[in-house]
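Shown here is a partial selection of chains from the complex, left in place.
Which chain is which? They are A and B, in the order written, and residues in each are numbered from 1.
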């Protein structure tokens, strides 16, 4: 399988033959669904096992801007963001959840990661870049509901019979976050 | 009309004053849920006071604008071609449409999307389509410029505005304590606000969010898991027995860990290079020599949290500032501004970002845990029985002394306490009870000078 390049945000420039692409698509979806299931099942340690050492987990801030400022809609790397995590920081988040004193997650939230519209953007050696739409539903206590939606760019690297996730860039649709916190992993 | 009329009937000066008792620290919980009190806060605190708008670096060029709020009134903060900063109510004088809908941007003028009226960067109405033909030249544009804040001023690059022409100058409003608080930010050097203001909504009354910044008591318990995560060592930053509190005119205050006077005396002898060198071994950065001018000889010892009354929090030694915007009695918007010195090398900047992103904000390892406490406290205020149970703010009451340093700056060296909260709520009742600036000036309490 040869390396293929695609624009980050649009139609896949290069073409795989549909049969090849179908298999890669299936593998990527399979991985992303299993990964989401671990989060929703609160199996954070198992989830961490899917995270590569060089993980970049990043969610820039989106702003309401005019058409003419559209290139400033998202903050850039090096600006402020909501998440800008290495694997080390993600592990700290997990440790926090395991601490027994993460009050904002005790009682634990109930989350559901809906991952749809998965598209293979790029295949380069053992790395796959996949775009998807996410709808993250979270409910807490008896009445709290949060919804976060957006676009995700994930980097998957083959590792044994599965993948490791080495990149997750999350582009929210919301500008003002209408939630008390973001104590849930995306 | 109806709302304020009702409010007047229900809440007279006496009943407002009794909402907090400084002698016992008892706080009436209805302040977090009463709709009439909330309307009065908008009128008597937000519209009357000086509100933080933005930092000059956010609107450095002519035409740069930033949208903010005075209470729930949306305003445009804009630099005009003369370099002057104007604060304009974001509502067209014709039929009330919003001029700006983006959060920030740059423009030559403000054109209304409804009928195309065009306002200059200073708010003047400069273009009215059809003024000659349809208005038959019978329309006085000069009378219909955008409503402007009564006063706009800046201190150390921080812009504030008030809608009340009778307000004292920004300098006087800030007083020593407010200026010290802003000085904490400026003492880092020539600073800029980074791209990206985190904004989120918490289902809590704005005052609960504000008084929490004085609350170093909650840190060990609320944020225990942030310690467990390994991201930070809470005890290294808390110093429960070295707390320094400064109470300022009009309700400003600073509270939190303080450098003991003796230690500061030693630091004072060090050069900036020596301070920088020593900082590498400490969990905090020592301030440069010039900080003393900005913060005073007592203020410079504070490693705590200033609040510019009513709702501007300076945090992490001045690295971030957080504005708390009221959204009804039961919701608050939090806006996080992150600052770095202009000349900070990339690694330093990287470190600031790491702290700012991972500590505070809705996803911060520390901040995650606050919102639910605040929202649960607000929520229980609605129960007919629960809301009759006053809060207690009694910690340290009557046990501490205010010292005045040789330069006249006052401070309280003590352990963890609730002085800041008491001062905040005491001032709040005075603002709310006063009918005007003259009334507030005449009736407000002066910061305590002896026992506190």
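Note that a contact is a pair of C-beta atoms (placed from the backbone, for glycine too) under 8 Å apart; a residue touches a chain by one contact, two chains touch by 3 or more.
In this text, all values refer to a predicted model and were calculated from it rather than measured experimentally.
Just one of each chain type is placed here, yet the complete complex contains A x3, B x3.
By our rule, only the chains that are shown with their structure count from here on.
Averaging C-alpha coordinates per chain places the centre of chain A 34 Å away from that of chain B.
Residues 59-61, 63-66, 68-69, 75-76, 78-85, 89, 92-93, 95-104, 140, 175-183 of chain A are the ones that touch chain B when the two sit in their complex. Chain contact summary for the complex, chain B toward chain A: residues 101-106, 194-203, 222, 224-226, 228-231, 333, 336, 338, 349, 353-354, 356-358, 361-363, 365, 367-369, 371-373, 375.
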